[in-house]
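Got a structure here, written out as structure tokens. Questions coming.
One protein chain is absent from this view; the other protein chains keep their places.
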Amino acid sequence: MKIVAMIRQVLMASAVAVAPAYAQTLAIVNGTVIDGTGSAPLTKGVVLIDDGRITAVGSKRDIAIPSGAELIDAKGKYVIPGLMDANLHLAINVDTDLLIKYEGRYHEAIQESAQITLKVGLTSVFDTWGPRAPLVKARDEINSGEVIGSRIFLAGNIIGYDGPFSPDFLGGIPKPYITNAFANRINEIWQQGVGRELMWLGPEDVAEKVSEYAAKEVDFLKYGATGHVDHFFIAFSPRVQNAIVDTGHTSGKTVQAHTTSIESYYMAVEAGVDIITHCDDSGPNTPLPKDYIKRMVDRGIACSVTATGDAQMAAMEEASHPLMPRKTASRENISAMIEAGATLLLATDATVKSPEMLADYAHLIINVDPEGSLGESHFSALVGFEDLGMAPMDILKSATSNIAKAYKVDDMLGTLEPGKMADMVILDKNPLKSARNYRAIHRVIKDGKVVDIDALPDGSTGGA
Amino acid sequence: MKIVAMIRQVLMASAVAVAPAYAQTLAIVNGTVIDGTGSAPLTKGVVLIDDGRITAVGSKRDIAIPSGAELIDAKGKYVIPGLMDANLHLAINVDTDLLIKYEGRYHEAIQESAQITLKVGLTSVFDTWGPRAPLVKARDEINSGEVIGSRIFLAGNIIGYDGPFSPDFLGGIPKPYITNAFANRINEIWQQGVGRELMWLGPEDVAEKVSEYAAKEVDFLKYGATGHVDHFFIAFSPRVQNAIVDTGHTSGKTVQAHTTSIESYYMAVEAGVDIITHCDDSGPNTPLPKDYIKRMVDRGIACSVTATGDAQMAAMEEASHPLMPRKTASRENISAMIEAGATLLLATDATVKSPEMLADYAHLIINVDPEGSLGESHFSALVGFEDLGMAPMDILKSATSNIAKAYKVDDMLGTLEPGKMADMVILDKNPLKSARNYRAIHRVIKDGKVVDIDALPDGSTGGA
Amino acid sequence: MKIVAMIRQVLMASAVAVAPAYAQTLAIVNGTVIDGTGSAPLTKGVVLIDDGRITAVGSKRDIAIPSGAELIDAKGKYVIPGLMDANLHLAINVDTDLLIKYEGRYHEAIQESAQITLKVGLTSVFDTWGPRAPLVKARDEINSGEVIGSRIFLAGNIIGYDGPFSPDFLGGIPKPYITNAFANRINEIWQQGVGRELMWLGPEDVAEKVSEYAAKEVDFLKYGATGHVDHFFIAFSPRVQNAIVDTGHTSGKTVQAHTTSIESYYMAVEAGVDIITHCDDSGPNTPLPKDYIKRMVDRGIACSVTATGDAQMAAMEEASHPLMPRKTASRENISAMIEAGATLLLATDATVKSPEMLADYAHLIINVDPEGSLGESHFSALVGFEDLGMAPMDILKSATSNIAKAYKVDDMLGTLEPGKMADMVILDKNPLKSARNYRAIHRVIKDGKVVDIDALPDGSTGGA
Partner (left out) sequence: MKIVAMIRQVLMASAVAVAPAYAQTLAIVNGTVIDGTGSAPLTKGVVLIDDGRITAVGSKRDIAIPSGAELIDAKGKYVIPGLMDANLHLAINVDTDLLIKYEGRYHEAIQESAQITLKVGLTSVFDTWGPRAPLVKARDEINSGEVIGSRIFLAGNIIGYDGPFSPDFLGGIPKPYITNAFANRINEIWQQGVGRELMWLGPEDVAEKVSEYAAKEVDFLKYGATGHVDHFFIAFSPRVQNAIVDTGHTSGKTVQAHTTSIESYYMAVEAGVDIITHCDDSGPNTPLPKDYIKRMVDRGIACSVTATGDAQMAAMEEASHPLMPRKTASRENISAMIEAGATLLLATDATVKSPEMLADYAHLIINVDPEGSLGESHFSALVGFEDLGMAPMDILKSATSNIAKAYKVDDMLGTLEPGKMADMVILDKNPLKSARNYRAIHRVIKDGKVVDIDALPDGSTGGA
């Protein structure tokens, strides 16, 4: 059963068969190759793929195409690394009706979301908050080739937050509508031993809990440096933040912090995280001090942001959208970071939203909110970077190699280089000319295979 | 899928195969037959059944057993008409999680409820509030023999009330938990054009709406003479109540009123309803005046009540249960009605409640509330009648022939007489000796066939 | 201390000294006298006043002016009976802060309101819901001449309603903000033994409670035929309504019903009330049937209404004001009543509202709501009658003799006839030419004395 399709009430192509593995060499020829390293584009380039890996990248004249290789003619087209989203949420939105209706099948919803994202060029996605076990199941089935979809890296819970039916999200358990048993059961799918109770503990105890959690098949760690709803409050002391970061690193995980104020940003930088999520969100009228940003840059900490473009800002202004003040500060922060040479990561915070939920909030969200539309938001966020002055090559890196490096998976992902996994996108138009051209997707290749993107579900109906 | 079983989280015998029709004559012999007419018990009685109908009832010496008849030896046992419940609710309780989880499958839950009730001797049940279309589907599949279960008669909505997500029940739409789209969709399953909006209309307009509703495959009509939550308010003027009653009668339906105060009771009597539901509920400290009761008796109006027994009252008193004052008045009313010779109908108001919901309200309900446990409450309500002084034969009639007459189905149900449908219960103990003996079920026969009650789901886990 | 002035945060003339009684004859001469009986205007009329009573009304040539009489030259002006408002609320609006701040001094607020109303020509006002004891105190001090203000007739509580901190008004007791002790104490000032609990009782018991209440120095009785917030529900059965009306009449009081739906209107007519309050309010889309209106007219029942004028309707439409549908039906009802020859009474439902409260609801109320502005609303309501087609002389009667008759005080008030109390208004412009001319107040005379209206507080700041 296709949950997301049901949620969206749209028809979708039913069978998303996984392409059979084949040993044959694949050669993408005649295109302009932009490899994501920052090197100049290579016209008439060749990318050779064998057994899911890139074996060679270079000029047509330097590389011999093996006989028998399957050719993809990319003449007049642009070959770039598979895109990535540093921050999204594949599971259904935490609406009560969806949580109830699809209990036990969250992994199916996650997989459909991963197909929506793959269709639009995101060969890898980083899910920074969601139900751990269903995400693990969805990820493993995709990685094993059983189900098609974007490659998933997952954090599971945000350390320090309680589940959907809590003050951190929906606001608690609505009585008499929802039973405690149901709410607690759902919350537990999220909390997994690293919820609000950690705020009572000292560094050693928190480290122990985080260590246990890190062992639960998650790919990276994320903690709430500030409250999710009470976003001016700080959740953890410096010593506890250090303990979380150290524990994560000891466990071989990257660690990121969710920050929403200038002081929490500063503290996260001090704690030595790898990535700051919402690093642009410093409160309604308090842009980040320049020296705070410099400190982050100096320490090589990456920053995961959703850039709001000029058109969206105009729409928000027109609508007197309540997010306006925060977005104004966010844009100022992003501009300052670009200027400071920060490593920015493309992020969307997107999720699947049901049309029914969207209808209730139409006046607040539709056509205006830059966050939230899975399969759509990354396009507008790339334009947002452009509007804020980011250089074209840096925009590409923000969605590819920067993310791979920040998440420490650059040994296998993020660029078109020999030895890397063969994830790439072929565009009809030049992305370095306009960020709008990322929409011009011609082919998506993942694991060295051409994805049948027409067979994948479309996420556009739920979004802007 | 067995929804109720899932709700109850208990295992149940899966296959409830419908017994094949057989033309063979069935003879129940040697038992004491109490036919429900009020006649003295017939020892060594014989009941002959052919093709689902009773063909003869009488003394062994008066009735010839056809050769080839299948014999059921009821020696030492008691044969009574199939029991009935004049007021229950087969659909899942209106908990949000159940409403969401089982949307589209409410009829399955209804059918399982009808199996729970059949197992405990209720061969016919009158569902006085529930989702119309699912109830119709459940009823029709049972009547056609496709699914086994108690014979269902249904009212659908209570005329004048809005659906579950309204002030009449759960209290409205909880935001941000539930979308308007979902709540409105569910409400509409109940409302069906005869919701709260009728309170704005005059008699002609209400009559038109009721007439349209009566045509929608419902078996009888019920209207809210008072508000469901605002139970001191009167919902309809005398003229509108007359219009509802007349329209119902013209449409060939019996009409009952839900009343919860002495004046609404009086008005319903004046309106000429067939049955008053909760006729015992006259407010916390305002028992019904004797002359009001006499008026009801004189007009031949039946009264559907849940009698609270001595033990339950003691438990409520012990627990300072909030329903105490109402139940005290209720018992006083029932006693007065027994004395006045009123036609009382066994009713339970029972429904399937999830253990999760019960857990949240354990302090209020469990072990104390006489209403609510499908498959259990009718036993305690019969004892309640006994505790309040009702004569043994009248108790039997309250659960059989009184109900059939009040609902005008006594041409086919309610007694053991030739020509009636062959619904009956064989008890191991004498029900005229103690109302507790109704629990001693030996056999349940419906439509002339012995029900495999061991294969039916057990409703006891959800209840007292 | 001037509470209303404080509430309104405006300066007001402090000393409102009561003019000393004087035995001298007062003669209003040369004006056009419109006596409120419906007789044609008398040009060059004379009104003689002695000791607070009218002693003669007639043409200059027929009436001898006693020598020594004080003369008021009304040349070019119009002398009409003192205006009345059949439905207003003099006490502070039931905002929590006002209820707390002025506890113990509600009577002072009431008296200031009665000065605001006197200033604008309302020599008598009928307070149809308010705190009984403070209203009695305020009335008695005004009647004794101790304090100046409009003559007050009061109902106190609306029979069947609970006090301000209840579902009938503010919605209950807000925890943890308000203590039960405070809320109950305030509620009791209103309830006075005739609150919601009456809905549980039969006619005899209600009659007893109403009889006790009628003895408590109130001038007339009003009962809630429908709920105040739950305005589609009916509060009392026909028998109870009859009991209330009969008890009121036996106690020498007129009785009025608050109705808000077509069926409650019908029931109130049947119950034989003297006045129906909000007789125009029949629900959002359900105008009163013509035969219901005819029934009211035939029985001589008066109808207390606030007419919404064309300009206000246009403003409401412009603002998509939530009251729009009700007002559309209201206007249709009033037009039909005018056509049917009904006895309509000018009413405003006005109260003093604090600017702070108004600020919170500015988007809903200001400039649009025709109800609510003490000292202002009756002017717009008179124009409303005109816009709906009422004849000029009937408009005058709606605000004078009709009200006096309906409240059975026409032996002393309502017209300019010998023997009546000398309450009158002298206008600069002809009210029969345009209802807008009622604003052109030249003099207000009450109890035969010219009121120093410049010294009275101005109510305009709080209103439209």
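Going in written order, the chains are labelled A, B and C, and every chain counts its residues from 1.
Here, a contact is a pair of C-beta atoms (placed from the backbone, for glycine too) under 8 Å apart; a residue touches a chain by one contact, two chains touch by 3 or more.
Not measured: the values here are computed from a predicted model.
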Missing chain: touched chains present in the view: A, C
Chain not shown: contacting residue from A:Arg196, A:Lys216, A:His249 or A:Arg295: A:Arg196
Contact with the hidden chain (one of A:Asp140, A:Glu188, A:Glu217 or A:Glu263): A:Glu263
Option touching the unshown chain, where C:Lys101, C:Arg295 or C:Arg436 are the choices: C:Lys101
Candidate in contact with the missing chain, chosen from C:Ala133, C:Ile178 or C:Met324: C:Ile178
Residues of chain A in contact with the chain not shown: 196, 199-202, 227, 230, 232-240, 261-264, 266-267, 283-286, 289, 292
Touching residues (missing chain, whole complex) on chain C: 95-97, 100-101, 103, 170-171, 174-182, 354, 356-357, 359-360
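Assume only the chains that are shown with their structure count from here on.
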Arrangement of touching chains [line / ring / star / complete / other]: line
Copy pair chain B, chain C: interface residue numbering same or different (half cut): same
Euclidean distance of C-alpha centroids - chain A vs chain C, Å: 66
Between chain B and chain A, distance of the C-alpha-averaged centres to the nearest whole Å: 56
Separation of chain B from chain C, taking each centre as the mean of its C-alpha atoms, in whole Å: 53
